[in-house]
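One chain of protein is taken out of this complex; the other chains stay put.
Right, chain A next:
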Amino acid sequence: MGRQRPIRNSYDGDIMSELKGTGQQTADAPTPEDAFHEAAALDARETDSQSSGRNGGPVLAADGTPLKRSLSRALRRQKLRALALIAPLLIFVLFSFIIPIGSMLFRSVENGFVEQTLPLTVAELKNWDAESDTLPDEALYQAFVTDMVAAVEAKEHTKLGSRLNYEQTGLSSLFRQTGRKIKKIDPETDGPFKDKLIDIDDKWGELETWRTIKTHSVRYTNGYFLNAIDMQRTAEGAVAQPENKRILITLFMRTLFMSLVITTSCILLGYPVAWILANLPARSANMLMILVLLPFWTSLLVRTSAWKVMLQQQGVINEVLVWLGIVPDDARLVLINNQLGTIIAMTHILLPFMILPMYSVMQTIQPTYLRAAKSMGATNWTAFWRVYFPQSVPGIGAGSILVFILSIGYYITPEIVGGTKGVFISNRIAYHISSSLNWGLAAALGTILLAVVLILYWAYDKIVGIDNVKLG
């Protein structure tokens, strides 16, 4: 056999395992003593390698290049191949998910529309002091008429009206009416315009109208976010909404509170089920598993509608209770169109998301742990509480994160069974997306919801540690 070229291999670029041909490796058979002190030896080796690295400069590969560089070259191909494998999904997600969501979230601050439609007016408004008690001068009115005529021609004035109507009710109809009448005015010749505009509508003579336009003429606004937390942007800065318009903070709080209640009831109901599933012989466990999964496979809408049938005052539960005489006929329980209805239906719907991760974690807990605990003198309860339960916590954690995050953004079920008292923030977002068309506010609410989830996730990571979460 000829002399073999040394084969060098390094995994970290620092420590090299070298095989100098065959037959030269001394079989270092581990003795028991080695094993007992191997941890200590490992520590020693770490310090060794650090000091040698410091003294001897960078480790060199066989051809003299720094080991770090030749290692990264060797790994580059692997990385490229991995990237090529995920590229299709990455591109798909980028275009169908990340970009649309990003642009949607961007709407929560984006406000170029006012400036685009009324460019001259916005420029003139910069010279006007919104704090003063005098109306803007003729130059601004002239600029406004010019802008408005152009806007009417482009049919943009009604949109502008609706945009400003979010901030001050009445502006929508003001813009619509003004748009209709302003066609008779020629911005080149018919000046001065101040009185003519005030003739068209008294509101053009009010400071409040101009203040609103000026406040909301900035390109990027915090107005939507202020609205989302029951405040508003005014000429004087951020102030609280009038009391009768405050609703969103309450909704956020309710969403968080009810999600918490739903998560807790899922843990309480799911834990015993998961335990039984994990401890039954495989055949019965599979049967029971089907019962857990069956609702999971049924349409969400069907399940929610079923709960509507069950829970209403003339529904199955009330009828049975009345028939049994537990509840008098004239005092039937109100189980639906309130928070209770949402909690009951959502607990049921989200239960599999709690049971499955708990089950898969519990399956990995060997029964010998409990036996060992009992052999050491622990009662059944102590063995469970001190030995089994701590090991099942990762499952509870995983289930809780799933259920909590899912329920924070839940929409259909609260919409159907929640009435007015049991709706979530997501129902409000849906309202602003499809009914009021205030997408800016909807985007702001959505952004806040996303931020809350991320903060909670971060807090969970700090407290429980995300490494402790196991999905199976």
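In this section, contacts are C-beta pairs under 8 Å (C-beta built on N, C-alpha and C of every residue); 3 or more make two chains touch, one makes a residue touch a chain; residues count from 1.
Please note the rule applied: contacts and distances are computed from a predicted model.
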item: Per UniProt, the name of the complex member that is left out, chosen from "ABC-type quaternary amine transporter", "SUMF1/EgtB/PvdO family nonheme iron enzyme", "Spermidine/putrescine import ATP-binding protein PotA" or "Cytochrome C oxidase assembly protein"; value: "Spermidine/putrescine import ATP-binding protein PotA"
item: Full-complex contact with the absent chain, from A:176, A:219, A:386 or A:421; value: A:386
item: Contact with the hidden chain (one of A:68, A:159 or A:374); value: A:374
item: Residues from chain A at the interface with the omitted partner, ascending; value: 29-32, 35-36, 38-40, 366, 368-369, 371-380, 382-383, 386-387, 390-391
